[in-house]
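Of the protein chains in this complex, all but one are displayed in their positions.
Moving on, here comes chain A:
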């Protein structure tokens, strides 16, 4: 059943294969331009007090805290498997003493377990700078490695663009689902580079180096391998996301899941489309070099491909 669905992928027109993912990419850019994900407190400074083992209405808690301490706080509720793993996050500006929040909460929820974290804005600014530096350098490093491995401009560029698009789409999804950009999510975005290149290299290698099969066969074999790869990874990440309530782990897992979904499209549709177009062009050129007759027959075969919707 899945195999049949995957087989349909081989039948999409090359142009559509390139255009649809590009539309998604530009829509994501648009989303980011309008609404970039919020920065986590580790990147902008602030205070978070987390109370675990608490089941409470966030609005009520916010009201209670602002009455008690005369400060403006934002309260969020989260739930996990088991009572211990549910609770609330209280966010406050950087100049608030987190101890006061904890003490106030403790009066109301004496049995809760607490985690407190505060970051000064200056440190947040430094972490932000480091994050930008780490992402740009990692991206450049990846680009260099990809070029070194393939040494052909068009496929290398597509692999690099796919990785970029994965990150952009993941960021857009973060913005939609209200996941903050933090040190943890930056790490996950960087990890996406690794995952993305993984599948793209598999596809590119199969299509460019596997000469014994036709392009369609090679593509189908790559896509079914790639599908298995993505589902196992998604499975591992989903269990991470489901079973853990630690914020860091949850965020890393969810961003990787977003990215992998984006990557599935970018690798098997966008990159595959570009590669098929590239191979067709190359073959055309080679043939036109040898004789004009064969060039015509290649055109004919191309028409045939297009008609096979």
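Convention: a contact is a pair of C-beta atoms (placed from the backbone, for glycine too) under 8 Å apart; a residue touches a chain by one contact, two chains touch by 3 or more; residues count from 1.
Here is the rule we go by: contacts and distances are computed from a predicted model.
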Among "Monovalent cation/H+ antiporter subunit E", "Transketolase", "Thiolase C-terminal domain-containing protein" or "Protein-export membrane protein SecD", UniProt-listed name of the chain not shown: "Protein-export membrane protein SecD"
Residue of A:54, A:73, A:215 or A:256 in touch with the missing chain, whole complex considered: A:256
Residue of A:71, A:138 or A:154 touching the missing chain in the full complex: A:138
Contact residue for the chain not shown (choose from A:9, A:202 or A:280): A:202
Absent-chain interface as seen on chain A, which is shown: 42, 52, 84-85, 99, 102, 113-120, 122-123, 126-127, 130-131, 133-134, 137-139, 141-142, 144-146, 149, 183-184, 186-187, 190-191, 193-195, 197-199, 201-202, 205-206, 209-210, 221, 224-225, 228-229, 231-233, 235-240, 242-246, 248-249, 252-253, 256
